[in-house]
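Note that one protein chain of the assembly has been removed; the remaining protein chains are unaltered in position.
Residue numbering begins at 1 within each chain, and the chains themselves are lettered A and B in the order written.
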Amino acid sequence: MTIVTLGELHAHLGGHLRGDANIALTSVASLERAGPDQLGFLTSAKYLPQARASHAGALIVPEALAETLPQPCLAVANPHVAFARAAALLHDDAAVRGEGIHAAAMVAEDAFIGLDVHVDAGAVIGPGAVIGARSRIGALAVIGAGARIGEDCLLHAHSTVQHGCIVGDRVVLHPGSVIGADGFGLAWDGDHWVKVPQVGRVVIGNDVEVGANTTIDRGALDDTIIEDGVKLDNLIQIAHNCRIGRHTAIAGCTGIAGSTRIGAYCQIGGAAMIVGHIEICDRVIVSGGSLVAKDIREPGTYTSVLPLMPHRDWLRNAAHVRHLDHLAQRIRHLESFAKNASQPIEPAEK
Amino acid sequence: MTIVTLGELHAHLGGHLRGDANIALTSVASLERAGPDQLGFLTSAKYLPQARASHAGALIVPEALAETLPQPCLAVANPHVAFARAAALLHDDAAVRGEGIHAAAMVAEDAFIGLDVHVDAGAVIGPGAVIGARSRIGALAVIGAGARIGEDCLLHAHSTVQHGCIVGDRVVLHPGSVIGADGFGLAWDGDHWVKVPQVGRVVIGNDVEVGANTTIDRGALDDTIIEDGVKLDNLIQIAHNCRIGRHTAIAGCTGIAGSTRIGAYCQIGGAAMIVGHIEICDRVIVSGGSLVAKDIREPGTYTSVLPLMPHRDWLRNAAHVRHLDHLAQRIRHLESFAKNASQPIEPAEK
Partner (left out) sequence: MTIVTLGELHAHLGGHLRGDANIALTSVASLERAGPDQLGFLTSAKYLPQARASHAGALIVPEALAETLPQPCLAVANPHVAFARAAALLHDDAAVRGEGIHAAAMVAEDAFIGLDVHVDAGAVIGPGAVIGARSRIGALAVIGAGARIGEDCLLHAHSTVQHGCIVGDRVVLHPGSVIGADGFGLAWDGDHWVKVPQVGRVVIGNDVEVGANTTIDRGALDDTIIEDGVKLDNLIQIAHNCRIGRHTAIAGCTGIAGSTRIGAYCQIGGAAMIVGHIEICDRVIVSGGSLVAKDIREPGTYTSVLPLMPHRDWLRNAAHVRHLDHLAQRIRHLESFAKNASQPIEPAEK
């Protein structure tokens, strides 16, 4: 158990301390559940009632709210970030623990294992693979031949990095993630598909996180590239030769087809579908469930979802979608009638 | 091979037996393929022609139909349920077989393994983990440090339960399922994302089934909760801090974003997408492929999908969706023209 005082948090995170600096904290918790040795946080005045009622030993709060709360507080400009840092201090990641190479790990003789690396039970590290210093390789993870993992990485149980792929520093791969499976490359030969060998790699930058069961395919000829700071949720598919720009975050269940390039600082909502061979510029937000079928050249928020309806209403409305063109024709018809009628009318044309 | 007579089935399942109680049955089969030692079933009169032609040794049938069939029959109120029970009697689950702890399993010294537990080849059980009596842990499954698995569970090959998560009794986890990976918690720090440590757990009730490659993320601070009797199909994503109510069934490829609460007895169709921080009440049915972006407060069926069209028709119709607002304006325009015209008209306003 780690114990940190509020004063130590202050020294680590900056901000303005109000109250007892010697309060000892052992973990973080939600306002509702926190006890006297736990740290809570709030990001806006909306949560003041819960904060006031909270049994938390101390709180991280926005600068404007410190004075209004009974608990010892650390007031900072960005409480969410400060809380994340405090939580990282208090909570070791317990998912992959241990030291050195587990007796039941299977490490190829010519693999290069850096200083202070931990390889957990049953992990398989192929010939010529390189694992950077202080990286932790979870139980039953697989690192293929010649793959290179940077420093301070955390590869969870059952993650896979196929042969020759490159992973930067401080990268987290969650369970079941697959880096570098073959892209879906097929050539049609009259009456059947011929597999096109996928000889590119996946190259992942620094500070990237890849969610559980997310797949990133290797390039067909060139590489699939995930830039620094990209965050990928669970069950995402990134096809061959995509490039995802730095600090872009993509929510779960999203699919991105081949050779598409997404810019930096984008946010792609869950279950979005992005077709292949297009380009999305920097700072685009795609709403969850939307399908992107063309380039997006202007930053902004984009959406393509149908609103939910009670099924009965949907039955009445949805049929008309199939006849919108006809509906529009009928309106044009009525407009020309109106135009010709005694009382003139100027319908707006678009 | 298990052999059960129709009389024994009758004793086990109740209902009304008609015909030879001594018929010996060894397995279940479809009406089309069943042979004389196999049990078939039908749920409605719709399947009477196939039932009459079937070579099945015996049939489970609805009460009203027993008299009309030539085979020995067990007539019951709910043939689907009775058939499921009969099949469970005749068919051992062959996926994870064996006794005791396989020599090639990797079990931490201080893990607690209950009575009659089977741990298959290559499974990894972490320090402090608890496995309840009679549970079977498949090949290469991973149970993290301090995780607790209840009694009579079946964890298939390659399933993962991360550290500290709780699984109830009689739970089935299919291959590749990941329980307790980190939620997608990020705080924006001006020019990059900061990971928010995910210190909650996943807590799964009794009689839950989790499909292949489905992922359930651990809570950020509090827990992600899957209540008793929930059934999850394959490739579903359940984000951190969700709560899924008891006996709710969710079909494959569905994504549920963070902190959403789904009630009891719901049925969520395949490939549905449910946004975060909303609440869906009990007994809601969401049609496959629908996106739920707001609370649902009334039981019922809800839908938001576009009907399929030949691509040519789609090209003509879909463009209008982008101009529906303009179309509606033009109709209002025409209505005010009509209102002012000699022949009065009262268009319905909504």
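Of note:
Keep in mind that, in the parts below, a contact is a pair of C-beta atoms (placed from the backbone, for glycine too) under 8 Å apart; a residue touches a chain by one contact, two chains touch by 3 or more.
Given the structure is predicted, the values throughout are model-derived calculations rather than measurements.
Contact with the undisplayed chain is limited, among B:19, B:114, B:128 or B:288, to B:288. Listed residues B:9, B:61, B:157 or B:256: the one in touch with the omitted chain is B:157. Where subunit B meets the missing chain, the touching residues are 27-30, 32-33, 78, 80-81, 83-85, 87-88, 91, 93-95, 97, 102, 104, 120-122, 138-140, 156-158, 172, 174-176, 207, 209, 211-213, 229, 231, 233-235, 247, 249, 251-253, 270-271, 288-289, 305-312, 314, 318-319, 321-325, 327-328, 331, 334-335, 338, 341-343, 345, 347-348, 350. Residues 106, 122, 124, 126-127, 140, 142, 144-146, 158, 160, 162-164, 176, 178, 181-182, 184-189, 191-197, 199, 213, 215, 217, 221-222, 235, 237, 239, 253, 255, 257, 271, 273, 275, 285, 287, 290-294, 296, 300-307, 309, 313, 316-318, 320-321, 323-324, 326-327, 329-331, 333-334, 337-338, 340-342 are the ones on subunit A that touch the missing chain.
What we mean here is this: only the chains that are shown with their structure count from here on.
Note: centroid distance subunit A to subunit B, computed from Cα atoms, is 25 Å.
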